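Complex shown without one protein chain; remaining protein chains in place.
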Amino acid sequence: MDDKTRQQSINDHIKKDPFANYLGAKVEIIKPGHSRVSLVIDGNMTNFHGTTHGGIIFAISDMAFAAACNSHGKVAVALNVSICFLKPSYSGDHLVAEAKEEHKGRRTALYSIKIFNEKTDKLIAKSQDQAYQKDEWFVDK
Amino acid sequence: MDDKTRQQSINDHIKKDPFANYLGAKVEIIKPGHSRVSLVIDGNMTNFHGTTHGGIIFAISDMAFAAACNSHGKVAVALNVSICFLKPSYSGDHLVAEAKEEHKGRRTALYSIKIFNEKTDKLIAKSQDQAYQKDEWFVDK
Amino acid sequence: MDDKTRQQSINDHIKKDPFANYLGAKVEIIKPGHSRVSLVIDGNMTNFHGTTHGGIIFAISDMAFAAACNSHGKVAVALNVSICFLKPSYSGDHLVAEAKEEHKGRRTALYSIKIFNEKTDKLIAKSQDQAYQKDEWFVDK
Partner (left out) sequence: MDDKTRQQSINDHIKKDPFANYLGAKVEIIKPGHSRVSLVIDGNMTNFHGTTHGGIIFAISDMAFAAACNSHGKVAVALNVSICFLKPSYSGDHLVAEAKEEHKGRRTALYSIKIFNEKTDKLIAKSQDQAYQKDEWFVDK
């Protein structure tokens, strides 16, 4: 398997995320360690205050994180996530989460995720996520 | 409005959480500052590794947090959340998130949320959540 | 080496923490996974606002965490720490950090640390700390 086919096979695996597909989130792997997830918010994705649900904002951030930390083909799982909420957003808004690799060690790796509102171009949340990389590959090494 | 009616009106408001209802999560306010959310995981709520999606685990934790910090009737919003993931869970599992108030200041309040797998009775995630309390009530003071 | 001698040797090792001794912090292992650190704040331990320095509050929390996660004799190191600051404290105050084990897995373990002001008996900060346990012991297994 050449590098391009291998990366395609990694990306295909990551895009088969049931919850992402259920919500209608679009997952892109820009390059290994760098990904983007976008989602248009609808009424079902809001909370009792009438703003986008924290669970939705976290979900797209987590999808970007999972795509970035698994994009090398090794099974990586979340150890911990710290997310700060900065601004409310609403049904109809188009949110984009972008994950970047800050550090990749032997066992753990660190990602920074920024969540933007495309309409206002404002940062609405920011997350710092740490992954554990297992000794296990989901594509051929 | 007597205290019981007022609390009932707070609880009714909190339970009208569109995303909770969309997922089928059950939200309970045990008493002010203390809440519980439960959800049975289905195939749509999993990730590409085949385990419960981090976004789902966070969502029920966040619903418990939101219920607890808003259960006094004052509008409270999330400032930041730190969640540690401890064990995987799977489609068919019944997850329960329980939120407890650790501190309630004038402006901010702190909650500890434990997420259990009912089947195995194991802690699968734990979260520490900080809320900002606005000068605004969603029921009569 | 019997269990009591072994635990004593673990505790002795933990108490030889140069920074704890430099600050004058008192470290106690209550039992494996449970520890307490106390420190009287002096003028050198404050910030430019005149309150106890965040670095000092974190330090005693971190010392309690390190004592708790290493108290089994296996080398454990911090992966990540999330600390929420709730109340200011001042020079002359006596602070106490108490760490409790919330989860101990094969690789990672989770601790909850509460930092109290003895004078007011108020919670002034709370921390959620995750450790990585190496395949390495600092006393005989």
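Which chain is which? They are A, B and C, in the order written, and residues in each are numbered from 1.
Following the convention adopted for this analysis, a contact is a pair of C-beta atoms (placed from the backbone, for glycine too) under 8 Å apart; a residue touches a chain by one contact, two chains touch by 3 or more.
Keep in mind it's a predicted model, so treat the numbers as computed, not measured.
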Out of B:79, B:123 or B:139, which is the one that touches the chain we can't see? B:79
For chain C, which positions touch the chain that isn't shown here? 13-19, 22, 43-49, 53-56, 58-60, 62-63, 66, 70, 75, 77-85, 88, 138
What residue numbers in chain B mark contact with the hidden partner chain? 79-80, 82, 107-108, 130, 132
What residue numbers in chain A mark contact with the hidden partner chain? 82, 84, 86-87, 102-103, 105, 108, 110, 112, 123, 126-128, 130
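Here is the rule we use: only the chains that are shown with their structure count from here on.
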Which two chains have the most contacts between them? A-B
By mean C-alpha position, what chain is farthest away from chain C? A
How many angstrom between the C-alpha centroids of chain C and chain A? 33
Report the inter-chain centroid distance for chain B and chain C in whole angstrom, where each centroid is the mean of the CA atoms. 29
So the centre of each chain is just the mean of its C-alpha atoms; given that, what is the distance between chain A and chain B in Å? 22
For chain B, write out the residues touching at least two other chains, lowest number first. 82, 84
